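Heads up, the thing below is written out as structure tokens.
As you look at this complex, bear in mind that one protein chain is not there, while each of the others sits in place.
We call the chains A and B, going by the order they appear; numbering starts again at 1 in every chain.
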Amino acid sequence: MIEFKAVTKKYPDGTVAVDSLDLAVDAGRITVFVGPSGCGKTTSLRMINRMIDPTGGSILLDGKDIRESDPPLLRRGIGYVIQQAGLFPHRTVLDNVSTVPLLTGASRRDARRRAAELLELVGLPAELGKRYPVQLSGGQQQRVGVARALAADPPVLLMDEPFSAVDPIVRDDLQQQLLRLQSDLDKTIVFVTHDIDEAIKLGDKVAVFRVGGRLAQYATPSELLAKPADDFVSSFVGRDRGYRALSFLTADGVPVGPVTTTKVGTKAADAETTDGWVIVVDDENRPLGWLSAELLSTLGTTVTADGLVSGGSLYRVDDGNLRGALDSALSSPAGVGIAVDGDGTVVGGIKADAVIEALAQARKTGEVPA
Amino acid sequence: MDPRTAGGEPVNSALDWLFNPDHWSGPTGIPTRILEHLGYTALTVVIAAAIAVPIGAIIGHTGRGTFLIAGLSNGLRALPELGLLTLLVLLTYVGLLPVVISLVILALPPILAGTYAGVRNVDRAVVDAAQGMGMRGSTVLWKVELPNALPLILGGIRSATLQVIATATIAAYVALGGLGRFVIDGNNAGAGSPDGYPQMAAGAIVIAVLALVVEGVLEVVQRLAVSPGLRNAATRKRTSRIWRKPTPELVGKST
Partner (left out) sequence: MNVDWPWPWLPRNVDKIAEATGEHLYLALLPVLFGLIVSIPLGWAASRWPAVRLVLVPLAGVLYTIPSLALITLVPLLIGTKIIDPLNVQVPLAIYTVALLVRSVTDALLAVPGEVTAAATAVGFRPTKRFLSVELPLAIPVIVAGLRVAVVSAMSLTSVGALIGIGGLGELITEGFKRNNAVEMVVAIALILLIALVLDALLLTVGKLITPWTRARQGANR
């Protein structure tokens, strides 16, 4: 657990990078510092492992003032991941990951073994261990950077825009990986980004900083979307707040209605439609696509898997949220979202107004902050 | 002394002198002189590196004292090595020490500049990551900055070595050995003597060949000594820096 107590960083030329920051980072959770350039988020992060020392206030790590610790020793207990990875070009990937264990006195063999485990943990093939950083792609280098930070199993992990320098597809992948890792590891993670969507996606709690180093709001992502503290936060959070907020609400209360399906191979004459549409499914009752009434009438004898109208995201009933439910209804050509269970088989249909009704109910019961 | 103007004659007499077996044996023979020459060079470079690499590394690591790098490089390039050598010998005595001191002084700038540039050019993100994971300053310098600076440090040492090989030819003028001996003795032998110009030219050929061979060997050593993870980066950085200004390690010519 990390506490900032009235922490200030002022430079000799007068610039105030961080202005009297009071913040408590929860242990075992991902806390994201987000804000525009010059808001002090990176400075605040780098004060935790004493890469920068505050000019005022103090920072406590598990109740102990970090100024009492020798910086190199403090840092060996904190993982540090930066944007350009900063891998040592002159060492192999495996030796890079082994760095901190070796620093803390592990034997070379133990350190290398641990390194190999970590490469696997971050989803990299073992052969990559023998290569040099220059031979790896940007995404691979970032993963090695994360592995290196985790090598000594530190309780705290600091990440400074680690995914900003890779392309969106790789970034998405890395974000998913981080969430998966965290569900196994439960580290205290402080993550800095300038991307509000990344903050909302990853953070258990998000701290929004404004230019000049002041904290604007510190809340959960859903609170941030539903109740931004002021104009700055609401404009920083961006458009479609309402829609994006739906992803934080479970769709438990949304009723799944009956829906007409027909298996591939059924005689065209026997197929029925409801409101002009029918879902075509395979033998395991998994959806293949939509068939309109007109298309049905032009078919030959049997219903096939060809010529179906695809489209519409699927709504999973066991772990869905309101946003997913609404999206499945809105994106379906028939106006009805296909609801599936854990095996992917069709269990029913979702209508958009059912979702809105569920939202209104949630408001009434207080689930959604009014 | 006139080596005659036609092309063939002087070349032949130079080659005759060069391949005369008498000149390949004994304390005044070519092999001895080569060894003497390489000896002066090795001694000088080792001493100069022992001085310049630590200083250059510390200046590069801390960023303080950079005036030393620029000042020494420019100043010492303008100093005539013949003058330095002979003056020092005159002021002290005829012997190895004053010669080696002069040679070391002239070898310092390329190594200093190369080491400084090498340490400075290490990616700041790499240094930041090293500090962030808990390495002490000295460890960062020793285990991260210096290995990554190795290509440019070796470049500086290479440049210094070539320079010393060239300057060591002058050592013969102050009664020492080395390959300059043939040029000086040949010059003193006078007109028409078979040990006159032919000896000078033969000596010059050996000097040139030795310099080229050493350069070739050092090129290979440099490639082998650098971590495979740095090989492409090293050449990239060298060529991208060349056009900005010719740094001493690339143009350390003083003799």
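Just so it is clear, a residue touches a chain if its C-beta (ideal position, glycine included) is under 8 Å from a C-beta of that chain, and two chains touch if they have at least 3 such contacts.
Just so we're clear, the structure is a prediction, and the values are computed from it rather than from any experiment.
Peer 1: List the shown chains that the missing chain touches in the full complex.
Peer 2: The undisplayed chain, in the complete complex, is in contact with B.
Peer 1: Of the residues listed, B:20, B:139 or B:187, which one is in contact with the missing chain?
Peer 2: B:187
Peer 1: Using the document's definition of touch, tell me which of B:10, B:29 or B:228 contacts the absent chain.
Peer 2: Counting the whole complex, the residue in contact with the absent chain is B:10.
Peer 1: Which residue among B:44, B:115, B:131 or B:169 touches the omitted chain?
Peer 2: B:169
Peer 1: Provide the residue numbers of subunit B that touch the chain removed from this figure.
Peer 2: Interface residues of subunit B facing the absent chain: 1-7, 10-11, 14, 74-75, 77-84, 86-87, 89-94, 162, 165-166, 169-170, 173, 180, 183-184, 187, 197, 200-201, 203-205, 207-208, 211-212, 215, 239, 242-246, 251, 253-255.
By our rule, only the chains that are shown with their structure count from here on.
Peer 1: Can you check the complex and tell me which residues of subunit A touch subunit B?
Peer 2: 49, 51, 71-77, 79-80, 82-92, 99-100, 103, 132-135, 145, 148-149, 158
Peer 1: If you look only at subunit B, which of its residues touch subunit A in the complex?
Peer 2: 123, 125-136, 139, 144, 147-148, 150, 227-230, 232-233
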